[in-house]
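Handing you a structure now.
A protein chain is absent from this complex, but the other protein chains hold their places.
Let's turn to subunit A:
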Amino acid sequence: MSAAAPASAPGAPPAPPPSDGDKDDRLVSVGRVRRLLMTPEVGAGSAAVLVFVGFTLVSPVFASQAGLANFLDPAATMGIMAIAVALLMIGGEFDLSTGVLTGSTALVTALAVTELNMNVWLGILLSLGFALAVGAVNGVMVHLTKLPSFIVTLGMMFVLWGLNYAVTQRLTGQVTVSGVRQYSGYDSARALFGSAVGPFQVSLVWWLLLTAVGAIVLLKSRWGNWIFALGGNSDAARAVGVPVMRVRVGLFMTTAAAAWLVGTLTVIRYGNATVTSGIGLEFYFIIAAVIGGCLLTGGAGSVIGASIGALIFGMVQQGMPLVGLPSEFFRTILGLVLLAAVLVNLWIKKRAMKVTS
């Protein structure tokens, strides 16, 4: 490791790194501690701690039970989506239809229950089937056409957006479908999707559970290895026998299923669904995933990081008015956090790929 050695001269062949004698062919080593500090989770985690401490210092109520519940609530639904979106982004794809789909799934459940006099559980299952079908269509189209998923899912987003309005209007004459609470099966569904312990919502449990499951799948299962490879080099993955189509379609179906869960949590908790819900949220999910260390080019990222990204989102959203910052600036602040995170990620990637020679 001759740090003083100059970079290879221009015009020279792709030379081996200048080094000490016969050791030039072994792996370059990066210190484990340094590598740990460079992981996206640590970066996002320190940012989260900083935000939390900052808000608490200005307004101690931020750290009270009510304060915690206040920011953990939006963080939970954001986090559930960010986990799935992070997995998809690590796999090298985007999904812009996720936001609107959280609204669509809630509407499907609400409409099925109220219009068809259906048991709430059946409505929820029907909605799950709908979500998985949407995810499968997204995934299969992206896989077969090789079109950018950005375009394919943008199309899907507008299709769903229009359907949300049109179908709801035509069936009910309204923009909100309410009254789900009166139907059979609601109470048991509420226990799972709409209950709360004190000020803490059950969505928090779903979020933590899915963070754990997502992290284990990504880091420990072969599917996780395939997801990294799909985003890192999908041709290479195919060449060594990874079932590329199944992984890709599976990822789109996972984000759709997460959207279904968020839609279900909403419709059961409030007992109604409205046509405007979910619109525009897809960018928040992507922002949370990127703050957590996902590269837009795929191949790298973290589930835990994405969850921390969602936590930061919740804290900033709820903390700003609390400390006297005008909440109209929320999106501006979020944008700045995103830019900062992207710059840090870029730096991390460069450090990780740098051959110290």
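In this section, a residue touches a chain if its C-beta (ideal position, glycine included) is under 8 Å from a C-beta of that chain, and two chains touch if they have at least 3 such contacts; residues count from 1.
In this section, contacts and distances are computed from a predicted model.
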| item | value |
| --- | --- |
| Chain not present in the shown complex, as UniProt names it (candidates "ATP-binding cassette domain-containing protein", "Electron transfer flavoprotein subunit beta", "Cytochrome c oxidase subunit 1" or "XdhC/CoxF family protein") | "ATP-binding cassette domain-containing protein" |
| Residue among A:G241, A:G280 or A:G324 that touches the chain left out of view | A:G241 |
| Of A:K220, A:R246 or A:R331, the residue in touch with the unshown chain | A:K220 |
| Which of A:A44, A:V177, A:A300 or A:L322 contacts the chain that the document leaves out | A:A300 |
| Listed residues A:S59, A:N119, A:T172 or A:N233, member touching the removed chain | A:N233 |
| Where the unshown chain meets subunit A, residue by residue | 13-17, 24-30, 32, 35, 216, 220-222, 224-226, 228-229, 231-233, 235-237, 239-242, 295, 299-300, 349, 352-355 |
